[in-house]
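Only one protein chain is missing; all other protein chains are in place.
What follows is subunit A.
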Amino acid sequence: MTDAAISVRDLRVSFSGKEVVHGLSFDIPRGGTLALVGESGSGKSVTSLAIMGLLPQGIGRATGEILFGGRNLLGLSERDMCRIRGGEISMIFQEPMTSLNPVQRVGDQLAEVIRLHRGLSGAELEEAVLEMMRKVRIPAPEKRLRQYPHTFSGGMRQRIMIAMALACSPSLIIADEPTTALDVTVQAQTLQLLKDLQQETGAAVLFITHDMGVVAEVADEVLVMRHGKVIEHGAVHDVFSNPRDPYTADLIRAAPTLAGARPEARPAPEPLPGGALPAAAEACGAGATVLEVRDLKVRFPVHGGLLGRVQGNVHAVEKVSLSIARGETLGLVGESGSGKSTIGKAIIDLAPRQGGEIRVAGQRIDYRDKASLAAMRRKVQMIFQDPYGSLDARQSVGSAILEPMLVHGLAKGAEAQERMAWLMEKVGLDPARAGSLPHEFSGGQRQRICIARALAMEPELIIADEAVSALDVSIKGQIIDLMIGLQEELGVSYLFVSHDMSAVERICDRVAVMYFGEIVEIGPTPEVIRQPGHPYTRRLLSAIPITHPDQRGSRRPILTEDKPSSPIKPVGFQSPPAQWGRLGSDHFVRCEA
């Protein structure tokens, strides 16, 4: 192992005497990529901090050996570590939004790293900065150099972070969930860039992630951690083909399977007469319609100028029509900023509406009328992304489940208590724990509490806004199973808002694809995924990571560098009427002019 960029031998990390990483050993050869996989609390990020010598002083302690360039990093002084950090080992963080200093020009931040470690200055320095920006494919770097981070998109910021990490040609790059906060199309671009640059520079990469799809795309070797222990370690093909540990197998299974397959050839859409989406088309399933949304519009004013006048509107949701049948699940997918969450919020009156009609169980909702609003709230409930944030930290969970029943007068006294206990059992919690506070439960259990609270109102529709996105893979599966089970038993419908294709695949009967506030494609989930009709749907699906390293190269992400049209429109702007075409009996797609 003489050509190893880094060798870790029996690394143990403890915090205040409590060991969290129990003996970790690995090597990364030059130019190789090791993926360190695990859920939150598995010790994967702590490992990277130990390598960088960034464990909290006085609390964290690392023992073992980290051999890098012939030296044991654990024995080095802080001064020596400073020279290695950023110079020979560099790090890319998860949050491109917060890893850049917002009050410093992007070029200056990049220049600082280069000056510190390469000692360049003046024109030479500027040329080096420009070269790095060109390397990470920032368009018009001469202009971008003098701009501040807030004018950069998430993907561009992450590219700047990569440029900073690569600025001094490090021999090891630690990438800690570098694409987790990014949209899937941006993730595909970022991974591609990272791979290209790695080939160019021959750097070793330690890639920390929880997403097996990303592992399949980039890794040579995989190391799976759980509770601070290594449970699987091997070459990427072996691990994916024959996982030894059942936990690894679970992780691999959690990747989206339909979307992972190659899309089939698709027939051309047959234009619909008049071009409009037929009303009947929006609800396929049998039975009564629970939710009907017609031409929903949500706009947010953009203020500007000296007097703060309204200069335009963000068209967050533009003429969206959809409907959900009883017992059906409709998925809303799209990237951040596509308006998918806003639709759910507008239905439940957490966002303003500028037009359109919403019917719940056949009744038109008049949002200015208190009685109509109260009726809607009883029938429509919502589950949020962050189960801890959406519970009152000072209220016992039993009381949280009881409160809506009492407020709406659905039950009281012993009857309400009984119903609360029944609900807790239904979602798989012990009713004896009703007196506990939310922080005494785990993340998955808290989401169960939120589901019980939503069910307390006996709703007909539950809007799940990224309800499983923040959960670890193994828990995510359990919550989805719970939601499906409850649907079968209680006949409740879901509007499942998510960017997570594997979850959408598993739970949604139909799926609607959102792009800049508009639905561009809607249809049964398997059809939309296998035969995507709209160019954007195809781009979105092509960017989803592969499920097995054998598929590398079989699917090229459709990458577009051009900036999509802005959702900010001048006051009084009217979007042209949509032209819809039919792909299957319930599969509709927008035809672009």
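The rule is short, and it goes like this: a contact is a pair of C-beta atoms (placed from the backbone, for glycine too) under 8 Å apart; a residue touches a chain by one contact, two chains touch by 3 or more; residues count from 1.
The working rule: contacts and distances are computed from a predicted model.
Missing from the rendering is one chain, named in UniProt as "Peptide/nickel transport system permease protein" (options: "Nucleoside ABC transporter membrane protein", "Sensor histidine kinase YesM", "Peptide/nickel transport system permease protein" or "Formate dehydrogenase subunit gamma"). Taking the complete complex into account, A:Met457 is the one of A:Val320, A:Met457 or A:Ile546 that touches the chain left out. The chain that is not drawn here is touched, among residues A:Gly398, A:Gly444 or A:Pro545, by A:Gly398. Note on the undisplayed chain: of the listed residues A:Val129, A:Ala434 or A:Ile451, the one touching it is A:Ala434.
Shown as candidates are A:Ala288, A:Ala374 or A:Val571; the residue that touches the absent chain is A:Ala374. Mapped onto subunit A, the interface with the missing chain covers residues 348-350, 373-374, 377-378, 381-382, 384-386, 389-396, 398-399, 402-404, 406-408, 412-413, 416, 434-437, 450, 453, 457.
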